Every structure is written in C-alpha cells, then in structure tokens.
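Excluded from the complex is one protein chain; the other protein chains are retained at their positions.
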Amino acid sequence: MYGDRVARWDRAVEWPLTIAAVVFLVAYATQILARERGSASAVAEAVVWVTWGIFAIDYIVRLVITENRRRWFIHHLLDLAIVILPMLRPLRLMRFLTILAIIQRGAGSMVRGRVIVYTIGATLLTIFVAGLAVLDAEQGNHGPIQNLGDALWWAFVTITTVGYGDYFPVTFEGRMVAVGLMIGGIALIGIVTATLASWIVEKVSAEAKTAAATQQQVEDLRTEVAELKDLLRESLTSKQTRESDIA
Amino acid sequence: MYGDRVARWDRAVEWPLTIAAVVFLVAYATQILARERGSASAVAEAVVWVTWGIFAIDYIVRLVITENRRRWFIHHLLDLAIVILPMLRPLRLMRFLTILAIIQRGAGSMVRGRVIVYTIGATLLTIFVAGLAVLDAEQGNHGPIQNLGDALWWAFVTITTVGYGDYFPVTFEGRMVAVGLMIGGIALIGIVTATLASWIVEKVSAEAKTAAATQQQVEDLRTEVAELKDLLRESLTSKQTRESDIA
Amino acid sequence: MYGDRVARWDRAVEWPLTIAAVVFLVAYATQILARERGSASAVAEAVVWVTWGIFAIDYIVRLVITENRRRWFIHHLLDLAIVILPMLRPLRLMRFLTILAIIQRGAGSMVRGRVIVYTIGATLLTIFVAGLAVLDAEQGNHGPIQNLGDALWWAFVTITTVGYGDYFPVTFEGRMVAVGLMIGGIALIGIVTATLASWIVEKVSAEAKTAAATQQQVEDLRTEVAELKDLLRESLTSKQTRESDIA
Partner (left out) sequence: MYGDRVARWDRAVEWPLTIAAVVFLVAYATQILARERGSASAVAEAVVWVTWGIFAIDYIVRLVITENRRRWFIHHLLDLAIVILPMLRPLRLMRFLTILAIIQRGAGSMVRGRVIVYTIGATLLTIFVAGLAVLDAEQGNHGPIQNLGDALWWAFVTITTVGYGDYFPVTFEGRMVAVGLMIGGIALIGIVTATLASWIVEKVSAEAKTAAATQQQVEDLRTEVAELKDLLRESLTSKQTRESDIA
C-alpha cells in the first residue's frame, strides 16, 4: 500500500518535475548570464525560488508517504543536500535524466544502444550544467573563466581529460565542479572504451564461431559417415550370423 | 528499382568523388598556406569552388533519385550542412574514408585487422584536416596557432588528450575543431584499448582452453576405458548366458 | 609452526598498526600544515617518531619470527625502505588499505563490488596522501604548490590525467610523488574501464543468451518430435516383423 502511494506520486510528478527542471535551467542560465553583463534579473531569481519550492515539496511529500521514514531519510541524504545547499543547486538538473530515460525507450531494447544514448545525453547535459556552475562560482574572481563561452570550452577540455590549462577554476566551488567533471571524464573514457570493447569482442567471436562452425560441420559429416559405416558392418555381421544360424 | 538507381549512382561517382576530395584537400591546403604567407591563390580558390560544385551536384542527384525524398532529406541533414556551411567544409574530406575502405580490402577479412587499418588511416587524416581547419580559423587572430607546423603539433597533442597548453585555439571555429579532435581522441583511446583487450582476452582464453583440452583428453580417455570395460563385462555375461542356453 | 607464529602476529597487530597509521596521518598532516603557517608542532613531531617506532618494531618482529629470513628480507625490501627512508614515509599509510579490506567484507563477495569499493577508497587515500607529500616536498621552494588546498587540487588534476598545468611540482621529491599519482591515474582509468567493460560484456551476452535460449528451446522441441516419430516408425516395423514372424 505504501509502495502504491509512492508509485502513484512518482507518476503524478514525473512531468511536473521535468518541466520544473527545464524552467530552472533557463532561469539559472539567465541569472548567471545577467550577472555576466553586470545586471541582475529579478524574474529569473523569482523563478529559481519557485522551482526550488517545487523540489522541496517533492522531497517532503516523499519523506511523508514512505513506509520507513528513518531508512528513506538516510538513503536520500544527497537529495536533502541538493534541496538545502545552494552550492549543489545545479544537481537539480539531474532530473533531466528522466527525459533521457524517455528518449531511450525509442532507442530499442539493446544494451549498447541504450548505453550510447544515455552517455551522449548525460555528457552534453553535464558539460552545459558544469559550464554554468563554474561560471557561477568564478564570476568576479581573479580566475580566467569569466564568460559562458570560455566556461563551456573549459568544460569540454576538462571532461575529455585534455586540460590545456588556458582556463582553470581558482575558487573552491569552481574546483568542486571541476572534480565532478574529471570523474565524469574518466567515466566517459571508460564507457566509450567498454562499449567498443564489447562490440569488437562480439565481432571477433562471431568471426571465430563462423570458422569453428565450418570445422564443426565437416567434423559432424565425418562422424555421420563413420556411424553409417559401423551400421553397415553391423548389419552385415548380423546377416551372416542369421545365415549361419539358418545353415 | 529505386535502390538500383542509387546503387548505380554510387558506383558511378565512387572514383570521381574521391578524386574531387583529393583535389579539394590540395586546394584547401594551398589556400590556407598561401594566406599564411600573406598572399592569396586565385587558382586554389577556383578549385575549391569547383569541387564544392561536384559535391553539391552529388547531393542534389541523390535527393532526386531516392525513393522517399522526405525521409532521405531528414536522415542526411549533416550532408546538407557539409555542402552549405563553409565552416563544415573540411568534413568533405570524410570522402577519403572511401579510399580507406578500398585499402582495407587488402587487409584481409579479419575484424581486428580492418579496425587497425581504419583507425590509423582515420587518425592521420583527422590530424591533418583538423590542423588545416584550425589554422584556417585561427590565422590572423591573437591566438598562439599561426602556422601549419604548430597547428599539426597542436592537433597531435589534442587527439592524444595530452594537452600541454603551449598551443590552443581562441576562436569559436577553432574551438569547434578542437571539440571534434577531443571526441576523436576519446574514440582513439577507446578503439586502441578495445582492440588490445579483445586480443588479450582471446590469448588468455586460448591458454585456458589448451589447459582445459588436456584435462578433457584425459577425461575422454577415462570414459573410453570405462566403456571398454563395460563392453567386455557385457560380452562375458552374454557368452555365459549362451553357454548356459546351450547347456 | 613458523606460519602459525606469523599468523598470530598478523592478528595481534592488525588493529594497533591501523590505529598507528591513523595517528601518523593526523600527526603528519599537522606537521605539514604547521610548517605552512610558519610554525612547528613539537607534539606532532613526537607522534610521528612514536608511530615510526611502532612500524619499525613490526618490521623487526616479522623478520625475526619468519622461517626463511634471507628470503623474507629480499621479498620485503620495499618494507625496509618505507621504515628507513623519510622520503617514503607517506607509504606507511598503505596500512589503511587494511581498513578498506574490512569495509569490503560488507560489500558482499561479488568481484566487481569489491573492485569498486577498493578503487574508490584507494583513490581518495592516494589523493590525500599525495597532496600532503607533495606539499611536504614543495613547501618553501619556488614552485606554485604552497598550501594544502592547492596540493589536493593538483593531486586531483593529476590522477585524472587532465593536467592543466596551473600547479606542478618543481622538486625531485615532489615529482616522484607526481609519478606515483600518474601511474595511479593510468591504473584508475584502467580499472574503471575494465569494470564497465566487464559489466557491458555481461549484459550484452545475457541479452544474446536470452535470444539463443528461445532458439534452443524451439530446436530441442523439434528434436523431441523427430525422435518420437522415429520411435513410432520403429515400433510399427518391429510389430509388422513380429506379425510376419508369427504368420
């Protein structure tokens, strides 16, 4: 019954939360870009607070309707941190992965197809969000990252582990974003390589099987012939025995 | 019938398009290197326009002779972009991969052999084209990349994800080239690793199979001996029965 | 009997040595951070010496109670170096991996689960220890690494092979720490990729097996039907033979 309530809530808020995440992304980006031009957007500020309210309500409702509140609370400390700490605000955009899950349904049921769609989507989202977040942290400081273009370029250079060093964060928050991106980069290399490895291993083993299959067929034929020979010999012997019996 | 027409067109333009790509590469390189020396090559300019015409005609003919034009149009938006946008001009050199496909026929039918030939060819081509394209974008700007030698060196440092930072692009177009190279670098690491992994997994499993085969042979021998014993016992019993029958 | 003595010693010092490692880590960090502020901590200095004594005693006892001392000595030259050389002092913290082994027991017996827990733990420990060690080496030199925050940031940038170049070691000891971190980085990429590859290969092969299983079931059914048909035909023939025999 508790599980029922949770599942119904999940279905009810799936789209509202995703739309809230999109709206939040736009407002968050507007806010940061406005600050870049030295002005402040009161509307964007208000929208960020409203979407925050939606996520906070979702958190509270989930905590209330769950069966074992203490256990749920401990297992969802990250969710609490995302709602409370302004620094973790960009993580609210993880909601977007729900959209990816929906797009994925179209990518068929193959493991590799789903991994590819998810990886591309998550990588692009991570780069965009990390670009915004690092700009938010670095703006007005003495570091080299001071506009969105450079921030996105830096995010790309970091997630691919190239790291030219023409741009780098100097604030604690900016460096935390960088650490997240670097971990994402290691994971990205890992996923690309693993998917390719799985594909090559499969192709090579299919190749080997084709060769083995031909060998097997020849071997099977040889066995069949040998058995036929045995059957003939046997039937001959049995005929002779019968003849000798008759004789 | 439509498929027939497309296949015939493919065969008819295979070599002309590949030659057009080679000619375009030479003209494109000449144009950029001429600009490096502060002069302009009218001939190279003309040749670039002629090869562009060939690619544009190929695009239009394909659109006309295909069965489902709307579907083809949507699935080939990238081809349209390559023909129309001057920024994507270097991508016309992807035509070269056709040559790789021809060279590959000589590399035998093994999956790994083909992957290796294709990877080396595509990597060298990518480095050369990216070097030209980044020079095209950065020339005359305040960035550090100002001659072909440095551009190729930068392309190498980027595709291997080393990223010293002694050279880096500062223009939007140059950074787009860099993003392409970085993605290529991730793919390169992935392919090299996956090919090696496939090779090592195969060798290790062959090793295991050799050991298993010896065990299997001993086991087979044991079974054979056991069956022989059973046959002997059976024949003895049947003989005794016959003797007792006779008796 | 010798093996018994060694095992008993292992069990007896497991916790004392782990606690000594924790105490050493705190004292070592205090010492370096005190130096950062231009002061010196006599207490931390004393504690570092006491924990050193504990590790030295452990080394000597192990050398004494082992069966083949010469062989043990040669196989444990690294242990000797860690005890004697102040430069290798941070390696005493490898003792922490014992704690990881204990945490691991909770991660279940699955290979991948254990690999993940161990990798995360060892990576975080390596970054922290390398940060301290590089600060120890670089402090007071002309290099850019002069406080713990920058040292940890540098360690992260290095182990992920990003390498911006905003911070880098300039002393021999600092560079040795960097070499260790880089090797750790290569290993980290390798482990992440390999774990993902193993997971994807398994998922893809499970997918293939499900498809193969259905095919196999149909094939099995076909065989069963064929055998049934043969049995029927045989029994019919034998019946006819018998009838003709009777006739």
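As written, the chains take the letters A, B and C, and residue 1 is the first residue of each chain.
Operating definition for what follows: contacts are C-beta pairs under 8 Å (C-beta built on N, C-alpha and C of every residue); 3 or more make two chains touch, one makes a residue touch a chain.
If you're wondering where the values come from, they're calculated on a predicted model, not measured in any experiment.
Student: Can you pull out the displayed chains that the omitted chain is in contact with?
Tutor: A, B, C
Student: Among C:P86, C:G140 or C:G190, which one is in touch with the chain left out?
Tutor: C:G190
Student: For subunit A, which positions touch the chain that isn't shown here?
Tutor: For subunit A, the residues touching the absent chain are 161-165, 193, 197.
Student: Since one chain isn't shown, list which residues of subunit B touch it in the complete complex.
Tutor: Here the touching residues of subunit B are 149, 153, 156-157, 160-166, 188-189, 192-197, 199-201, 203-204, 207.
Student: On subunit C, what residues meet the omitted chain?
Tutor: 110-112, 115, 158, 161-165, 168, 172, 175, 178-179, 182-183, 185-187, 189-191, 193-195, 197-198, 201-202
As a working rule, only the chains that are shown with their structure count from here on.
Student: Chain contact topology under the given definition, line, ring, star, complete or other?
Tutor: It is complete, because no pair of chains fails to touch.
Student: By CA centroids, point me to the most central chain in this structure.
Tutor: Chain nearest the overall C-alpha centroid, as shown: A.
Student: Subunit B and subunit C are the same sequence; what rotation (0 to 180°, nearest 5) superposes their CA atoms?
Tutor: Going from subunit B to subunit C via C-alpha fit gives 180 degrees.
Student: Count the residue numbers both subunit A and subunit C use at their shared interface, divide by all numbers used there, and answer same if that is over half, different if under half.
Tutor: Comparing the two copies, subunit A and subunit C contact each other through largely different residue numbers, since under half are shared.
Student: With residue numbering as the guide, point to the option in A-C or B-C that repeats A-B in over half of the contact pairs.
Tutor: The A-B interface is reproduced by A-C.
Student: Based only on mean CA positions, could you tell me how far subunit A sits from subunit C in angstrom?
Tutor: Their C-alpha centroids are separated by 25 Å.
Student: Hey, how far is the Cα centre of subunit B from the one of subunit C, in Å?
Tutor: Averaging C-alpha atoms per chain gives centres 35 Å apart.
Student: In subunit B, which residues are in touch with two or more of the other chains?
Tutor: 161-165, 193-194, 197
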